[in-house]
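Take a look at this one; I'll ask things after.
Every protein chain of the complex appears in place save one, which is left out.
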Amino acid sequence: MGELLSVAGDNLLSPPILFFILGMGAGLARSDLTIPEAVGKTLALYLMMAIGFKGGAAMAGGEAAAGMAGAMTAGILLSFLIPVIGFFLLRATTRFDSDTAAAVSAHYGSVSVVTFVTAVSFLGTQNVVYDTYMVAVVALMETPAIVSGLLLAHLAASRGAGGVSQRAMSHLVREILLNSSVVVLVGSFVIGWLTGERGMERVAPFLVAPFTGVLCLFLLDMGLVAARQLTGSKVLAPGPLIFAIYMPLIGAALGLAAATLVGLQPGSTALLAVLAASASYIAVPAAMRIALPRANAAVYLTLSLAVTFPFNVLVGIPLYFAAAQWLAATPGP
Amino acid sequence: MGELLSVAGDNLLSPPILFFILGMGAGLARSDLTIPEAVGKTLALYLMMAIGFKGGAAMAGGEAAAGMAGAMTAGILLSFLIPVIGFFLLRATTRFDSDTAAAVSAHYGSVSVVTFVTAVSFLGTQNVVYDTYMVAVVALMETPAIVSGLLLAHLAASRGAGGVSQRAMSHLVREILLNSSVVVLVGSFVIGWLTGERGMERVAPFLVAPFTGVLCLFLLDMGLVAARQLTGSKVLAPGPLIFAIYMPLIGAALGLAAATLVGLQPGSTALLAVLAASASYIAVPAAMRIALPRANAAVYLTLSLAVTFPFNVLVGIPLYFAAAQWLAATPGP
Amino acid sequence: MGELLSVAGDNLLSPPILFFILGMGAGLARSDLTIPEAVGKTLALYLMMAIGFKGGAAMAGGEAAAGMAGAMTAGILLSFLIPVIGFFLLRATTRFDSDTAAAVSAHYGSVSVVTFVTAVSFLGTQNVVYDTYMVAVVALMETPAIVSGLLLAHLAASRGAGGVSQRAMSHLVREILLNSSVVVLVGSFVIGWLTGERGMERVAPFLVAPFTGVLCLFLLDMGLVAARQLTGSKVLAPGPLIFAIYMPLIGAALGLAAATLVGLQPGSTALLAVLAASASYIAVPAAMRIALPRANAAVYLTLSLAVTFPFNVLVGIPLYFAAAQWLAATPGP
Amino acid sequence: MVELHKRKKIEVIIETPARPLLIDVLNRAGSPGYTLIPAIGGRGLRSAWDRNQLMDAANQVIIVTIVSAEAAEAIMAEVGKLLEDYRGVVTVSDVEVLRGGRF
Amino acid sequence: MVELHKRKKIEVIIETPARPLLIDVLNRAGSPGYTLIPAIGGRGLRSAWDRNQLMDAANQVIIVTIVSAEAAEAIMAEVGKLLEDYRGVVTVSDVEVLRGGRF
Partner (left out) sequence: MVELHKRKKIEVIIETPARPLLIDVLNRAGSPGYTLIPAIGGRGLRSAWDRNQLMDAANQVIIVTIVSAEAAEAIMAEVGKLLEDYRGVVTVSDVEVLRGGRF
């Protein structure tokens, strides 16, 4: 236990997390501090470009891709199955209609790239390595959850998913496959892979050195936006609020199990747990507004951004990391 | 005298000041060059984050906090008293009504964070150290001047400050205590203090290395905005224009005196003089528009941004620095 | 030929060009990825600030300014004459009216600063030096083409250029002489020159180290914007499309000839060819909309940004560079 | 004397995710054109919203289209259906234009 | 045929610092909602202003609210008082809406 506390302390006392807390505090105190929208969106693109390129360049450097296929399959399955668990838990413990339950659980099947980036930065402070192909797993886990969420809504609702008009479907497909995070993550990964070490050297002063500082500025913004989403939204019933805390724990447990099965090293195991535990708040909300317009957007925006994201960043990341370390220490079955 | 000239030359020939001059020139020549608003505001946040964090980290590194209490008290008193001097000078030398006189003098009691940042960068070129707790003094000097400005307006005006409706008061208080500069300055200071050297290392490539370059881009923007404020505003009467030149000198003299009394080292003495001499153009205008709506906004926006800011940056900073050096050299009473 | 292929390979396999291709691909696939406008414009200013300052600082460092006068004269003549060639080629091979033909050819006489910046970055990867005063040549080549384009329109059209009202003329002159690229390029050059090595040291971590990384992010944006300009515009007749490919080649040939005549080193020869081959898409369109409003803006925006810019960046730069190397190798007449 | 023609101006304030769907409606209803205007905050029956820096899904956009009276009828009906699923409001008002033929 | 109801559209262009005060006025006057639109420049009786990159105090914002005729009366009176202290203009015009009940 002592070991977990010191790791949790490390996480909380790191500049990125402290700036997140500063943002939450300023947002809750209704300060007029805001990071302009254009800058917030560009910082997110920068973070994805940085971890994508670094992943690809490491790949080209001949880093053993052991376990990559396993990690990818595990990721896709987790993204597809977690919404099923979430759906039935929500239908049992809340008064959500089937569309809202399906939409919320799709968020939890998918991933939050920024939570992943924050976990990568945390691993850096603990000097723990991880397989850089995990970046590709992030991109792969974005979409299956949306498909499984739509299927759940279709099966549960009498009128069927036919509701998604042919026209909306084409916007939906483009939203799922070509949204900015997938394009930047996968694109930067491929470019890093093609240009390898030489390419890395030329972009490192931009993509590597200032990474942690940019993460601080971005998490300051995230804290402000999360706090304002919380204060702005109607008071949430206890059912959904608790769901937004225990669902990430269920996701993390499944992620840890899958990673151990596939035999990933501790760093990658922790990251898979983080991905399973994290909930999307950019890509999936946009898709759900098109596919399931009747689902209550205020609910899933508040749960994923204002409850689950802070929980994962403040508590989850060190917790899943300690669990991965503990699993690695105990001799497997 | 020679020594002052060489110092003034150093200041003028430094990249940040030259980019400020480039901005003023382009603005006066009505070039269509503009730095987008979102970027200008973020650069200001970056500068505050950088000096706040650096101050806190140095503090944690056991830097002697000698004279901190003295510097803070001096700062608060200066911020509170300078508006009184300004108010009576304006009432005597201009036809401003009492509201406008009170609002203008509140600007001169408060501080301009960017003038402080430019002075810190100047000290860097002169290899002169300063007490990093001065950053905290900046935050402390923002607000007292607003309170004293409102009191002056209340006492002078027959109908009394009652004019500030109960509703406007809540917006005003939040504006004063939670405006973005105070939150970022104090927040980054605390985070730098909590994470110390280890935290500094992780964010230095972002917050320390590019600092001067970012200051150049920001001062280019400041030059453009100051020039446009000058050309856009109605021609100002001589009284207020001269006030915008001699009031900073009075402020600086008071700052130098207070610093010597409290026994600050030359670097910090120069900075206290700069703070006393500088006039706010972001935090105070916002507060005055709520508290003293009848005050003529065009006047104080033009005086503080288009006259006093350029004066301090081009002439004031090297002048107050040389005075601080001279004071340190002559044996005290 | 082998040597040309390897150089072309180097160019294509460099991070900036790959990010441009990623942007084109995402744009053509109608991904919703966009770089916010405020950031795109600031990145362009940053690139101009960086090469301007570097040019000026090198100049101050006593870099031989051999051939500067020759390069400048050649640049101005090229900028003035290329539109004449373009105008008659367009009148012969397309159904453009005289205004549109004049406006399009003015674009090709002028320059694209970003193409120049990309070529400078390419020279870096080939470890080939160039005369940093070429930056001044860029600024000088922006405007003559506009004047010659207006003259061509005036001579060709019966009603004469008198159409440009006296009022529009004042906006036009300011647009030509004080547009943002000229101000930033020349301004930064002068500041770099005034502050020399010492100034360079202070801004290098901002203006030099992250240069290539920022160029990657900017070319990702350029790819998106070029692709959307292509998909958005009406289908273009073959005449203009082929013009947008062979005109840069004609320009490059003239540039190579002029550089050899003036006796520039290979690096600078390649850059003069790039400038002659490149077509403006920010400064000239703005001037043409004021001076020749009846010219078809969709045509020149599409040709210069969506056809010629990608051609130059993907194929042109390595081609003109190889030609410059070849010319230097073969003993002159 | 300048000759003016009576037309209808439809203004729709709607959630950003519904923007492509609304543009489809306008194109199919033969609208001669439209202009998109950014909204930076608002309040309706539900809670207030402020330009949310990161999640476009929570933002609104304004679409203005100048159309003939007949086209206005069809568009209002279609937009009404869209607003059953998506947050927003629609208004129609009388305007006069110069070049009647254009709309 | 689409059923439309007559309402009033109030548009206020006002200094940014007065924005929270104007929103208080709308909330107290029972306005069913409002939308904020950015202004990037303008000129009134005083000098022209351009989106001032750094000082929000010199910028303007536009607030649109669709209200019933009665509510419009009350709001116009209150806004008029506010405009005695703060730079800006207010206009009211007739619009038609679909879901009358909402406004």
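When the chains are written out, they are named A, B, C, D and E in that same order, and each has its own residue count from 1.
As a convention for this text, contacts are C-beta pairs under 8 Å (C-beta built on N, C-alpha and C of every residue); 3 or more make two chains touch, one makes a residue touch a chain.
On a predicted model such as this, the values are computed, not experimentally measured, just so you know.
Novice: Which chains here touch the chain that is missing from view?
Specialist: The undisplayed chain, in the complete complex, is in contact with C, D, E.
Novice: Per the definition of touch given earlier, which of C:G9, C:G61, C:G263 or C:P293 contacts the omitted chain?
Specialist: C:P293
Novice: Touch as defined at the start, partner being the missing chain; which of C:L22, C:A44 or C:A74 qualifies?
Specialist: That would be C:A44, which touches the missing chain.
Novice: Just the residue numbers, please: which parts of chain E touch the chain that's not shown?
Specialist: The missing chain touches chain E at positions 11, 13, 37-45, 60, 62, 73, 76-77, 79-80, 83, 89-94.
Novice: Under the stated touch rule, tell me which residues of chain D contact the chain that is not displayed.
Specialist: Contacting residues on chain D, toward the hidden partner: 1-2, 4, 7, 9, 23, 27, 32-38, 61, 66, 93-99, 102.
Novice: List the residues of chain C that touch the chain left out of this view.
Specialist: Answer for chain C: residues 34-37, 40-41, 44, 167-168, 171, 221-222, 224-225, 228-229, 232-234, 281-282, 285-286, 288-290, 293-294, 297-298, 301, 305 touch the chain left out.
Operating definition for what follows: only the chains that are shown with their structure count from here on.
Novice: Just to be sure I understand: going only through chains that touch, what's the smallest number of steps from chain A to chain E?
Specialist: Minimum step count, chain A to chain E: 2.
Novice: Counting one step per pair of touching chains, how few steps separate chain B from chain E?
Specialist: 1
Novice: For chain B, which other chain has the most distant CA centre?
Specialist: D
Novice: Taking each chain's centre as the mean position of its Cα atoms, how many Å separate chain C from chain E?
Specialist: From the centre of chain C to the centre of chain E is 46 Å.
Novice: Take the average of all CA coordinates in chain A, do the same for chain B, and state the distance between these two points in whole angstrom.
Specialist: 41
Novice: For chain C, write out the residues touching at least two other chains, lowest number first.
Specialist: 36-39, 209-210
Novice: Touching at least two other chains at once: which residues of chain D meet that condition?
Specialist: Residues: none.
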